[in-house]
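In this view, the complex is presented without one of its protein chains, the others remaining in place.
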């Protein structure tokens, strides 16, 4: 009878998996299905069956956390170089800097894919919570004595397997890595990300809902025009006012811009869903071309307080409450969008 | 939408599995459910969901074949002693004999249960196909030079995990073990089991369908009475006739006694389903108390010809065809049950 | 030129070692040489060359400390059963008790002999410093919660390789084991042995130097006669006086009986040379046949205070000073041998 309710396709997938390398073949199959879904909507049910299977196979109980360092095989390290999506790795020298004494890299592996990280995370051990990512990425940045660090900054999290899209393990990875680091460096008390706000500028340009005619619409248009000036931020005097306005709008974006009930920003959704809190907004945190284009140079620290994660996660899951430091509410209230009444439904803590 | 079709119970099980040791807990849960099903029929759907999950998790692609020998950890070896179901292991000395140069032991392990064999198989390297199991089990049996062996006899296959009942991997294990042995010992050409016929005597006593009044009923009753005599087989003169009759009836049992369309005998079902063939019937192959009580001392060799497995398996799966050596048909035709017309639907090859 | 000063025999030994298993062959060679030296005194130089080589090869820098537990391979565990010299292991059940939660076993291995412990040590985690060994060895002794232990008792140290006689690594093993245990169990503050005094009774019978005619000679003879009575110690009333006398004599033996400048007792020589101190004498600490025959039932705790080891070792190595608790001096002073003036050259601390 069980057989009866079992999809024959799932049975087929399970048989495919018996061959050596079967999991890899199936991951590749789903990757292609996902890419082709728009054109081939009838592929959906196959893709769904694979997702169902992967949710079962890539259950956290089967994943193994491994530290990645200079002792790791070149085969795996090469994949990090290839896969790193957040802050591109510029070859072996760059990678090496990211694996030195004041850095850590961890990955989850599945037993059947020993050379393929399922997710990986890069960490910098720092004194104080980092506000800017360029110094962390600089090849010639001085190596901090890790024993003197009080912060662990998660500056890059990558899900390299397209075939696993929608199957989440980030939360667990961060928790486990934080625990591991806490044991190795008892003086490290702050675990936080340094994260992009990838949807901010796109939203600013088209998602605020301001109508033409509204004076705020013109004000925003003027701001956007200034952002289009090449290297606008290098003229410190002129940049100051822009940055002030941007900060307020970004706080508003992170607290109130929604997709259904959840934050519009994908990175915010991920970390807030994990139980982290919006801790600090950093002007000119990422001045790379990508950072300016997507996040207008802003970065945010999401704070992972291990003791609060469960509670925050529950509040988010049930009521979509966003836990944020008081400063975010203050900034958002001063943004040009809030003139005429503060928005609701955010929580400062 | 995928979420919608997913049973919330499966989601719960997957969450349980995230904790360390989670798989073990779930296996234990299903073990208890199975034991209690008769009394608590409403547990069926929970048990079915677990079976569904296990069929996914214990997919062959995730199992790792390992050789078990004297270098294996005591923790695992102790479990072999504890679990061996077919021919009980009498402590460490017995185990040691079963791991000497002319023996092999293999097990499948799941990556999350590194100390728990999911299935294991014991093999003897022999000259000629073994007909009797007691010499194989004797603690003081001489150790054969494995280089001189031409046969690999699978004399015990154990599924120790009650929680995995109904989830089959035996077929794959035997195939892989045979391939492994073939590489190590190119002179070994015959791969066969030495198996009990556990349902034979029970069927003889109550399953033949003969009615009182039928003269064959009286004849069978007389035979059964002789079997009840303690150590009947030790008087060779008197045993000869009994053995001849038993052999014929046992061949009949293996070829024609059915449960639905499949063989009534569970061991026959397993090996024939794997694509093995009924090769040879052995009188007094197992004269232990258990062997006499269940199989009337008879044992059978199922032959695993690697090249034929797939084809045989297909014939069995589609048409329930039993592949057997010619001798079985001859014996069955001479049994007291077949007087008056041979039964149909078996194939000799 | 270096070649010139190199013994050709050493060159030969080094060549022998190139073959697989070469080290094992050379160890066996020295074992046989040592056994035959008395009969073949001209073998000495060969044996000396091998010892020279082994001192080089078995340098502490090449030895690897490994914990032995129930996960260890049966091959190694079987050797422990076979080799244990101090308190014989009665098969697998006995071994298993010695590897439970309140016990630890460690061994040094050489990289070329992965299955052959070069030295191993057995430890019991206890509350309070053990005075008697039989409760530690009892198969049915209750398993103590190791988290509640405050003592680690080294109750057996075995050098199983006869071929390595005279090449010492015990000191290092105990230090490293104590450090390892200290990390795992921070509440364990006392590291001590529970050791036999193997030369005591032999010395008592023939080594005291008392001459016939001396009244103390008669007194000692009377004591020895009482020790020959089967189970003398079971009659508590009569035993009390014997034990008092024995304790005093044993303290005297440990402090003053010498071989050249070092203690006559081999076990004392070993632990005092390591920098341990004579801590406590235990009446009826080992009532086994061997314990009674060699040590008259007495056992001693040598205390390993990690901070003092270096200093004590230096004092011992330079001045042959024995570090002992005050009680030893008091006991020795009251022994029948010291009537008429205390001996010199011991230090209490």
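In this document, chain identifiers A, B and C correspond to the written order of the chains, with residue numbering beginning at 1 in each.
Rule of thumb we're sticking to: contacts are C-beta pairs under 8 Å (C-beta built on N, C-alpha and C of every residue); 3 or more make two chains touch, one makes a residue touch a chain.
As the structure is a computational prediction, the values presented were derived from the model and not from experiment.
Considering the complete complex, the chain that is not shown touches A, C. Contact with the omitted chain, checked across A:12, A:75 or A:240, is made by A:75.
Within subunit C, the residues in touch with the undisplayed chain are 1-2, 5-6, 10, 14, 17-19, 22-23, 48, 51-53, 55-57, 59-62, 111-112, 172. Contact residues of subunit A toward the unshown chain are 70-75, 77-78, 91-92, 96, 115.
Everything below uses one rule, namely that only the chains that are shown with their structure count from here on.
Taking each chain's centre as the mean of its CA atoms, A is the chain most distant from subunit C.
Once the centre of each chain is set as its mean CA position, subunit A and subunit C turn out to be 60 Å apart. For subunit B, the set of residues touching two or more other chains is empty.
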